[in-house]
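Here it is, the structure in full.
== subunit A ==
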Amino acid sequence: MMDKIILAGFGGQGVMFIGKVLAVAGMVADLEVCWIPSYGPEMRGGTANCSVILSDREIYSPVIDKADYGIVLNQPSYDKFLPRIKSGGTLVVNTSLVNLDTVRDDVNIIGLRATDLAYELGNANVANMVCLGALLPYLQLTDYAKVEKALEQVVGSNKKELLELNIAAVKKGMKRAVDN
Partner candidate 1 sequence: MVKKVLMKGNEIIAQAAIEAGCKLFFGYPITPSTEIIEYLAKHLPKAGGTVLQAEDEIGAISMCYGAAATGARVMTASSSPGISLKQEGLSYCAAAELPVVVVNVNRTGPGLGGLGPMQSDYFQSTKGGGHGDYRLLVLAPSKAQELYDLTMEAFDLADKYRNPVLLLTDGFLGQMMEPVELKPKPASPEFDRSWIVNGAKGRKKRIIASYALSNEVGEAINLHWEAKYKELKEKEQRWEEFYAGDADYLIVSYGTTARIAKSVVLNARRKGIKLGLIRPITLWPFPEKAFLPYKEKIKGAVTVELNTGQMIEDVKLALECKVPVHLYRRLGGMLPTEDEILAFVEKTFCPGLEEV
Partner candidate 2 sequence: MEKVFGRSKGLSGTPFSFCPGCTHGIIMRLIAEVLEELDIIEETIGVSPVGCSGFCQDFFTCDFVSGAHGRAQAIGNGIKRALPDKIVFTYQGDGDIAGIGTQHAIHTAARGEKITSIMVNNALYGMTGGQMAPTTLKGMKTTTTPYGREVEVYGYPIDLPKIIAALDGAVYVASVSVDTPKNVLQTKKAIKKAFRVQQAGLGFALVSVLSTCPTNWGLSPQESLKWLRENMMPFYAMGELKATEEVKNL
């Protein structure tokens, strides 16, 4: 089994952070993991992106051409990465900032107003974790328990408030995805 995930948004929206959390969640589960930051021209441009592969066997190609899953946090990322999702794949979209005028019938699009939902939690910065929560039910190789452990490692269990905020955001996203 292999989950290929693409993550994208404005620089500063915490795209790399989602990648890190997913990668560490993979480490927690003793999976093969490959995390690649956006590289090349995009690094200095409007959107940041990274990709994570989780696998229960050796990862050969680290390059994702078509992803099984994606999270996009802003409009340019949606426009750029919608075509990069595999037919039958799932894309979580932050509809607080993305207009879903164009869609694909063969891609499961989970739209949620992640920035607004994050505001409800008191911090718009955790829109990324809301989206991660919304994607979690669809991933094959990781789940909430592993992500919680990963957050403890990445945020640090000594930063209790920040950790709780992130966990609350993930839970909120999960709930919204399930309700849908």
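Selection rule: all candidates are chains of the complex that A comes from, given by their letters.
In this section, a residue touches a chain if its C-beta (ideal position, glycine included) is under 8 Å from a C-beta of that chain, and two chains touch if they have at least 3 such contacts; residues count from 1.
The structure presented is a predicted model; accordingly, all values stated were derived computationally and were not measured.
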Candidate touching subunit A in this complex, from 1 or 2:
1
Taking the touch rule as given, give the residues of subunit A at its contact with candidate 1 in the complex, in rising order.
23-24, 27, 30, 32-37, 39-41, 43, 59-63, 65
